[in-house]
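Reviewing the structure listed below.
Only one protein chain is missing from this complex, and each of the others stays in its spot.
The letters A and B name the chains in turn, as written, and every chain counts its residues from 1.
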Amino acid sequence: MSAHASTYVPKSRLAKWFESRLPIVGLVHSSFVSYPVPRNLNYFWTFGAILMAMLISQIVTGIWLAMHYEPTAAGAFNSVEHIMRDVNYGWLLRYMHANGASMFFVAVYIHMFRALYYGSYKAPREILYILGVIIYLLMMATAFLGYTLPWGQMSFWGATVITSILGAIPVVGDTIQSLLWGGYSVGSPTLNRFFSLHYLLPFMILGVVVLHVWALHVTGQNNPTGIPIKSDKDTVPFTPYATIKDVFASMVFFAFFAYWIFYQPNYLGHADNYIPANPAVTPAHIVPEWYFLPFYAILRAVPDKLGGVVLMFSAVLILALAPWLDTSRIRSANYRPIYRQFLWLFVSVCVALGYLGAMPPEGGYVIAARLCTAYYFAHFLLVMPLVGLFETPKPMPGSILDSVTGPGKQFSGSGMPVGAAAAPSSKG
Amino acid sequence: MANTAANPDSTHGEPDGTRRDFMFLATGAGLAVGGVAVAWPFVASMAPDAETIAAGAPLEVDLTPIQEGQIVNVFWRGKLIFVRSRSEKEIKEAQDVKLSELIDPQADSARVKDGHAKWLIVYGNCTHLGCVPLGHQGQYEGWSCPCHGSLYDTSGRVRRGPAPANLPVPPYAFETDTKIRIGEEAGKAAA
Partner (left out) sequence: MTRLIAASVFAATLGLAAASAEDGHDTPHPPREKWSFSGIFGRFDEAQLQRGFQVYKEVCSSCHSMNFVRFRNLAEEGGPSFSTGQVKALAAEYKVKEQNDVGEDVDRPARPGDAVPPPFPNEKAAAAANGGKAPPDFSVLSKARTYSRGFPWFLIDALPFVGYTEHGVDYIHAILTGYEDPPDGKETPAGTYYNIYYPGHLIAMPKPLSDGQVTYAKGANGEPVVPETVNQYGKDIAAFLAWTAEPHMMARKALGFRVILFLLILSGLLYYVKKKVWAKAGGEVHGLQPELHKTY
């Protein structure tokens, strides 16, 4: 089923004329209409669509906020308050954008868990998966840059701390730092260029998302069994089956999103960011946004500046090596009794690191953060290679259809349309 | 591969078909309404904000320093307004024109306040495409627009195109004989 030709047949003469010159309707049709999806996908697989919706939401609210925002040290805080007070529905746009960032990360973490649990990173989906890691990196950069824009205390000190991290790079660190700052410290030029980059990066994300979807189109979707598609009976067409499920799941997610916007709009932010930036006073507890906390805990677990920075970046980059570190040929953790325990341990460790990242770096917190950091890396470097070698997988169903209907049973539903079922198989 | 989507409407005649059709329609309508509703705050946010509206407070202009024949520029709500002190000759010219000769017929008396014919107060952007016309120029000695050659008379009325309309008169009122308040007709605030 790799890169199968479009099944779109233009009906009108105009459509034929257009399609023979730019086959974009056929492209959309084969990606989002006739595209075959495994019939056993669960709700974890709706988060791709939810992420797409969140990316669009962030880009649109961001463009509208930029119509009122002023990227200068003297004007940023005032312009944000102007948006909150005087612009019609400005408070709504800002709260959508600020909480939207958090919801984007909620969705991406669920999406990433899905990939790790069901082995979506394994062959032939390595490139698809690495593109996902790149999107995640770009998201982190975008979120960090965006958080500096209100130019409150957390904005200023977040920018100071993170740019100082880059100063730890040997030899070129200082140069990179002063190029980022555009001065001798974080200031108005820094803010202005951060705004420019914050506007740019989401479109780069969009570009990589197109590649991500393209790669998905080539390899097809993984599924909860991890078994490849073997026949037409294993799949249903994207539209209407996956479409309606994605729309339903997105709507539930929007309701969750709306709760934060309207009833807890500042919960996920920091009170200190409502104090205008003051280079003379550092907030008592300086912590990043919740979605960076695990990495912040790893950074602080190391007593050495450069070591902490290296470890923190490694924690993100090691994700990209998962396809080669995992030695098991079984994809889905459903059939990997030992690995599944370790995976849940890994999730627990990530949550614990998140908690520790928010706590002051002292006493027991540091010890706990070090233990968790050790497991974080051990999970990739020891557990993934070794468990795959020694584990005995559970018996697997013969096909996706078997997993749905139970082995040996004849499928009696009217699932695939008659015409499609009769069509010659084109699976790859 | 799955070529044709299963048609969800292919089971008409089932007992619950009507109810199901209704639910499908209601869902579609809900999605459409939701989509439009989402667009509203974005459109509304582009309208003038509360600060801009509040900044459009009425503006007082003292007329005493303005010499006869002089045109003074003032700004109200960010728009240019000409305050012109007219000579007797200019007033007479403005009053004597036959309305039938005008592109946008309007009597001079309708463009100034009663008893204050000396003072012409008009918006300062050509009604063609918004350039600022030059005072005391052109055949009618009112204004001449440098961009596309529209001519206005001493009442600010268009006498030669391409401009389609007279220079509009902003809302204003005389507080005293030497002081006007732009942005408020006598007793009521401008919308």
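By definition in this document, a contact is a pair of C-beta atoms (placed from the backbone, for glycine too) under 8 Å apart; a residue touches a chain by one contact, two chains touch by 3 or more.
It should be emphasised that the depicted structure is a prediction, and the values quoted were computed from it without experimental measurement.
A.B. asks: Taking the full complex into account, find the residue in A:Thr175, A:Ser196, A:Gln264 or A:Thr327 that is in contact with the omitted chain.
C.D. replies: A:Gln264
A.B. asks: Looking at A:Thr225, A:Ser328 or A:Thr373, which residue reaches the missing chain?
C.D. replies: Considering the complete complex, A:Thr225 is the one touching the chain left out.
A.B. asks: Touching the absent chain in the whole complex: find that residue among A:Leu27, A:Ile176, A:Val208 or A:Ile275.
C.D. replies: With A:Leu27, A:Ile176, A:Val208 or A:Ile275 as choices, the missing chain is touched by A:Ile275.
A.B. asks: Pick from A:Ala123, A:Val252, A:Leu306 or A:Leu381: which residue touches the chain that isn't shown?
C.D. replies: Once the missing chain is taken into account, the touching residue is A:Val252.
A.B. asks: Which parts of chain A face the unshown chain closely enough to count as touching?
C.D. replies: Missing-chain contacts on chain A: residues 39-40, 42, 78, 81, 84-85, 91-92, 95, 224-225, 236, 240-241, 244-245, 247-248, 251-252, 254-255, 258-259, 261-267, 271-272, 274-275, 284, 334, 340-341, 344-345, 347-349, 351-352, 355-356, 359-360, 362-365, 367-368, 371-372, 397, 403-406, 409, 411-416.
A.B. asks: Counting contacts across the full complex, list the positions on chain B that touch the omitted chain.
C.D. replies: 6, 8, 10, 20, 23-24, 26-27, 30-31, 34, 37, 50-51, 54-55, 57, 62
Simple rule for what comes next: only the chains that are shown with their structure count from here on.
A.B. asks: How many angstrom lie between the centres of chain A and chain B, each centre taken as the mean Cα position?
C.D. replies: Chain A and chain B have C-alpha centres separated by 48 Å.
A.B. asks: Can you name the residues of chain B that touch chain A in the complex?
C.D. replies: Answer in residue numbers: 1-8, 31, 40-42, 44-47, 49-52.
A.B. asks: Quick one: which bits of chain A touch chain B in the complex? Just the residue numbers, please.
C.D. replies: 1, 4, 7, 33-34, 36, 60, 64, 67-68, 82, 85-90, 92-93, 232, 235-237, 239-241, 247, 416-417, 419-420, 423, 425-427
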